[in-house]
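Omission of a single protein chain aside, the complex is shown with its protein chains in their original locations.
To keep things simple, chains are lettered A and B as they appear, and every chain counts its residues starting from 1.
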Amino acid sequence: MKRSSWTDYQKEVADDNYYYARSCIRQNFFPGSEKVFLDILSKDLGRNIFDDPLHTSCTGIGYHSDVVPLETIMTVVARQFALMNEAGYENFTSSCITSFGIYTELLATWEEFPETEERTRENLYKATGREFKKPKNLAHTSDVIFHHREEIARKAKRKLINAYTGEPLKVVEHIGCHYAKIFPKKGVGGSEFPYVLAGMVESWGGEIVDYPERRHCCGFGFRNYLVQANRGYSIANSHKKLESMAPYKPDFIVCNCPGCSMFLDKWQYTIAEMDGTTYGQNGTGIPVLTYEEMAGLVLGYDPWELGMQMHQVNVEPLLDKMGVEYDPAAKYLGRNGKFIGRPEQALVNSCAEESIYKTSRRR
Amino acid sequence: MINFGFSINRPRTIDIDRNNLRKSNEIIREMPELQACIGCGSCTATCTAGNLTEFNFRKVHTLVRRGEYQGAYEEMNKCMLCGKCRLVCPRGINTRGIVMLIKRKLGDF
Partner (left out) sequence: MKHVIVIGGGVAGMQCASELLRQGLAVTIIEKEQDLGGKVRNWHKLFPTFTPADEVLSAMRHRLKISNNLKIRTGCQATTITANSVTLCSGEELKCDATVIATGFTLFDAQIKEEYGYGIYDNVITSAELEQMFNENNVHLAHGGTPKRIAILHCVGSRDEKVCQRHCSKVCCVTGVKQAIELKKLFPAADVFNFYMDIRMFGPGYEEMYREAQTAYNVHFVRGRISEVSPTFNSQLQIKAEDTLTGRPLKMSVDMLVLLIGMKSNEHNITLRNECNLLAQPSGFMQPQDSFIGNVTSNVDGIFYAGTITAPKNVGESINEGTAAARAVIEWLNKH
């Protein structure tokens, strides 16, 4: 894909010393991703990153569902910044796209309407006795991985390549609306042709699929999903994307936003159970990865250590394709070998034995 | 099949690729003047049926031209053929003729 415009949207990303803010959805549904992000930064890349137990949710889910007012979320965000100052950091990096959108939006609001910043400072002081300085650098955690992508490529143990054919894996990237649709200049590559995930995929040997509904929202939409009666059109968005990408036979989907990772993964289960449709190549679903998991696989991490057993759509077909060695028996073993439970069989993971990638290759 | 308490919404999009434009092309070929509609809405403003029902002549024939035939015949049945729309049309479209043509062509949809 010709992508001339992404270089116009470059952003400065700090090289070291990050204050880390977790994501509500990611730490609940993809806890391994946050763990491995910290490991990659500190162990593989030798960077300093601080995971602060004192910080809270940014309250973005409540904000976007009309239960948390603007003044409240501004004060919560100000507190996160104050905690960052107290820990001695200047570079803020958030794991969640919605949080990233909110931090970006509030910093811009304070810039445009200084009286709102003043009021926030007052509120924070009254509530907690804290004061804050704004971060010197604000980045989403995918920006940080993007920033270090070449170093990761140099340390790669595996590439995004089909181990049997040597062909690059075909990857669908999904960015998440709040990453760059609100402030296109704050996202690598802008909003129409974002490059943050594409850059990683290209550096690590994969190939990006540009399909008709690439820019379409996954359909999460907070309040739209939260009300059961509205889920029909929430799921219809993922459905539209999956229908549109299926002809390209992608090997996996990689998501930027915790919400999108969750919905593109779990809606595949729902669609399969509702109307029997699956979108993968062997009759199962298309595996959905977070970029941390993708980076982790490239760096040679064990898939179960990455938390990939938490996915609704089984990742084994992808692991087989990439030639990743794994222990099937260890999939549902947690810490200290404790059994964590096994999900029930689902249509999205059902396929004929002979269509399993590894088996069919061996023949 | 599991009942989740909701179903997948069907797209509202007019999908020109998926629609079969054969009937629409036939209609335009027979009365090319229909393409001259500029969407002014005079016809609906003055329409006997449109003032009392949901009938919207302009919208229905535009949908038909895009290959959306579902319900067009039933809609056109609401027309009382009073002819006021033809008097007001600034593009001189034979609107009654269009109503009859669409009914003739799309009775099956």
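Rule of thumb we're sticking to: contacts are C-beta pairs under 8 Å (C-beta built on N, C-alpha and C of every residue); 3 or more make two chains touch, one makes a residue touch a chain.
Everything numeric here is computed off the predicted structure, so don't read it as measured data.
Enquirer: Quick one: jot down which shown chains the absent chain touches.
Expert: A, B
Enquirer: Tell me which residue among B:38, B:52 or B:82 touches the hidden chain in the full complex.
Expert: Looking across B:38, B:52 or B:82, the contact with the absent chain belongs to B:38.
Enquirer: Which one, A:135, A:190 or A:259, makes contact with the chain that was left out?
Expert: A:190
Enquirer: Write the list of subunit B residues that the hidden chain touches.
Expert: Touching the missing chain: residues 12-17, 28, 32-33, 35-36, 38-39, 58-59, 62-63, 65-66, 68, 91.
Enquirer: Please identify, in ascending order, the residues of subunit A that touch the omitted chain?
Expert: Residues 1-5, 190-193, 210-215, 247-248 of subunit A touch the chain that is not shown.
The definition used in the following text is that only the chains that are shown with their structure count from here on.
Enquirer: Determine the centre-to-centre distance between subunit A and subunit B, using the mean Cα coordinates as centres, and give it in whole Å.
Expert: 46
Enquirer: Which of the residues in subunit B end up touching subunit A in this complex?
Expert: Touch residues, subunit B against subunit A: 1-2, 4-11.
Enquirer: For a test of understanding, state which residues of subunit A touch subunit B in their complex under the given definition.
Expert: Subunit A reaches subunit B through residues 228-233, 235-236, 239-240, 270-271, 273-276.
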